[in-house]
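Here it is: the structure, laid out below.
Note that this complex is displayed minus one protein chain, with the remaining chains in position.
And now, subunit A:
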């Protein structure tokens, strides 16, 4: 079940991604409309994080291509923002909240240039949007999990992008923060920004997302939430584990065979 889009924000064509020759994503193929909040949904080990990391060029793909705004990632990097998983960094790093949010400006600055007053103003505005204006000087290890997640969100906002890819922004977050974050995302979507969120809580999918991408090592479905988020497809993504796919993957790894002949 896949709904194709004319003039998509993101087009993924026949994408395969492998870790040491073992494919973790097989022939992923979908497109995404502008101004939606899309959830990437699937069980543990389905390759959700891998998918957005590949879109952001953090890990290489083995075959297929990705087009963002009908161009390659490098051409539109300044219009795309990535929010890594909160646990992926060491929060004991000697930096303040403002320092981290200012990193969102680095992409626009490029190498060798330092942040100026304008960047600082934007960073402070973004902190206010996420409700952390009183914490700007706080060392980042002194924040709660929800606050750390909001720091990452503020850093993404500071990038002033058009497409946002967020890896589990609701993980380890209290109910109030979750609500605050989803409101910010809605506001962004209303301004015609597109947001892709890796998510694993099935309960909230219908409320949060207007587009759903169901994956489990392969694409199960991609389309408007009311069309694809039904029992049959959820069952297919969560229940029907394709054991053959895993077995073949193991052989590819063992014999170190690339997924494409050339």
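We take it that a contact is a pair of C-beta atoms (placed from the backbone, for glycine too) under 8 Å apart; a residue touches a chain by one contact, two chains touch by 3 or more; residues count from 1.
Here, contacts and distances are computed from a predicted model.
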{"item": "The complex's invisible chain, by UniProt name, from \"Manganese/zinc/iron transport system permease protein\", \"Succinate dehydrogenase cytochrome b556 subunit\", \"Glycosyl transferase family 2\" or \"Nitrile hydratase\"", "value": "\"Manganese/zinc/iron transport system permease protein\""}
{"item": "Sole residue of A:63, A:96 or A:246 that reaches the chain not shown, by the stated touch rule", "value": "A:96"}
{"item": "Sites on subunit A contacted by the missing partner chain, in the whole complex", "value": "53, 56-58, 74, 77, 80-82, 84, 88-90, 93-96, 99-100, 103, 106-107, 109, 111-112, 114, 139, 141, 155"}
